[in-house]
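Yeah, one chain of the complex is gone here, protein chain that is, but the others are all in their spots.
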Amino acid sequence: MAKVIEGLYYSESHEYVKIEGEFGYVGISDYAQHALGNVVYVDMPDVDDEVEAGSEFGAVESVKAASDLIAPVTGVVVDKNEALDDQPELLNQDPYQNWIIKVELSDKTELDNLMDAKAYAAFCEK
Amino acid sequence: MNNRLYGNLIFELSQEGRRGYSLPKNRFGSYELPASMRRAEDAQLPECDEMTVVRHYTNLSANNFGVDNGFYPLGSCTMKYNPKINEEMAALPQFSGLHPLQPAETTRGAEAICTLLCKSLCELTGLHAFTLKPFAGAHGELTGLMVIKKYHESRGDESRRLVIVPDSAHGTNPASAAVCGLEIIEVKSLSDGTVDVEALKALLAEHGPEVAAMMMTNPNTLGLFERQIPVIQKMVHDVGALMYYDGANLNPMLGAARPGDMGFDVMHINLHKTFSTPHGGGGPGAGPVGVRQGLESFFPNVSPYHGNFAVAMRAYAYILSLGRENVKLVGPLATLNANYIKECLKDVYELPIEGLCKHEFVFDGLKDKSTGVTTMDVAKRLLDYGYHAPTIYFPLLFHESLMIEPTENESKETIDGFIRVMRQIAEEAKTDPELVKSAPHNTPIGRVDDVLAAKHPITTYRQLKADLS
Partner (left out) sequence: MHKYFPHTENDLKDMLAKVGVSSLEDLYAEVPQEIRFQGDYQLPSEMSELEVRQLFERLGSQNKQLVCFAGAGVYDHYMPSVIPNLLQRSEFLTSYTPYQAEISQGTLHYIFEYQSMMAELTGMDISNASMYDGTTATAEAVMMAVAAGKKQRKVLVSETVDPKTVDVVKTYAHFHGIDIEMIAAKEGVTDLAAMRSQLSAGDVAGVVVQQPNYYGIIEDYTGVADAVHEQKALFIMNSVIADLALLKTPGEWGADIAVGDGQSLGIPMQWGGPYVGYMCCTEKLIRKMPGRIVGKTLDNRGQRAFVLTLQAREQHIRRQKATSNICSNQSLMALFVTIYCSLMGKQGLKEAAELSYAGAHYLCDELLKTGRFSLAYQQPFFNEFVVRYDGDVDALQHRLLELGIFGGVKVDDHQLMFAVTEKRTKEEIDKLIELL
């Protein structure tokens, strides 16, 4: 049973966003890392790049699969988790601790389009 | 094949001062490249004597398995026999010594082979003209799609940017379309594995004027003949799009049906599949593209000369060796071999779709999956018994795809031996599943750590040395 954390917002493509003030930390859910298997590479955007809700901003690769990362929110990348460059397996170990990018949100109302923990848990059940 | 790994890299056999070459003396006087234009450090290439080099690569070859070693039922790859005469013909110095820019009056023989091969391919496919320029199957796909795009552009029909492919298509189809600046839409398959004509109808109704082409293999990637092809081609042509034939599965059609007669407008042929040229560990192949009359003026310039000419020579030697009497038996005999294996194994392996297959078919793993033995395990265990594995986990329609393609060259004894081993593995999966799951045991190396390789890529000797220190 995949772990879902309260207080985060989730997308149907299994990204989450954790809000801290004007910023959102974006990563992939526990369900997503399970489905992918051993992550061997995370393709991340550069700081100052813009990401747009619903558009891809990178990819997560395992040995036999690759999955695009779809931004759950729109904004500017202010930080990326460089630890993932050397240790992509961190995503398997704890995907919620190990966010992928930090985004300065341009429109907080976009969060309304995402699921809360309960809705997402139900979504994964399906 | 050896069961002991030959493990040295040629770099590790190098000793300063050894040499494996002999060159004429410089009698031109002292001309020297100025120091300012020279590289700072020599390329760190190995220094070995000739015999060391010969032994090294001979020993390496012993860690390999080819068609000449044994049965190679790799689905969708058509691993047929590569006749030896073809190799000798391709190496004739009267051909191999030709510079591609030599004046035409000095290359008449080479030109004749291209002309004769193209003529033969037209006859065998029912199409009007071929270009030998594409270097490989995927390159042929790209070339064919370029022809189609140019055709539409020539008619001022610029909005056609979609290519319809069945959901079972080879991965190269969507990738080639993307390189060509086209987009893919998938059409679903029916439960019998063939194209869902109703779904196609709906797609065409919705996207008709934007559709550039439909790409198909026939038989499809499940080895099933698309019997609705007359209907499909008409529907596609009715909306103004063209039909593209992915020639990857052409082999069973020799002697049975021609893509041109099925209604296809453009196709590529993998000479390294249907026309017996060696796969060479992954190339060089050749992917000639054929078109219906009126499209030949749209051949794009995808390579500078005559494609992989020496590969084309081999293919023509093969066609001559078979001749019209035998070329028509290729498809039926390959098809017979495939169906025979299928019938002899379907009680122990899961056959998702019943009925006649063509040159290949797909099992969805073992029938009895209770011990957790997967298609991967079966494939690896086959290596222990001296067979190459079938294609696994393709097509993606099933979870445990095991795709088997024997060619027309395999004898009943070879096939019966394979069937016995496949049955034995199914038995082992029940009685000693660990033995199968931990296979292979008799090969030079065991299963490899893919994750380690992908996580910290070490792809050169320089990186390897740095990693050790």
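Per-chain numbering from 1; labels A and B assigned in written order.
Following the convention adopted for this analysis, a residue touches a chain if its C-beta (ideal position, glycine included) is under 8 Å from a C-beta of that chain, and two chains touch if they have at least 3 such contacts.
What you are looking at is a predicted structure, and each value in this text was computed from that prediction instead of being measured.
When the omitted chain is restored, the residue from B:131, B:189 or B:339 that touches it is B:339. Remark: the omitted chain is touched by one listed residue; of B:180, B:315, B:403 or B:436 this is B:180. Residues of subunit A that touch the chain left out of view are 40-41, 43, 49, 59, 61-66, 68.
Here is the rule we go by: only the chains that are shown with their structure count from here on.
For the pair subunit A and subunit B, the distance between C-alpha centroids works out to 38 Å. Note for the complex: subunit A touches subunit B at residues 38, 40-41, 61, 63-64, 88-89. Only residues 450-451, 454-455 of subunit B touch subunit A when the two sit together in their complex.
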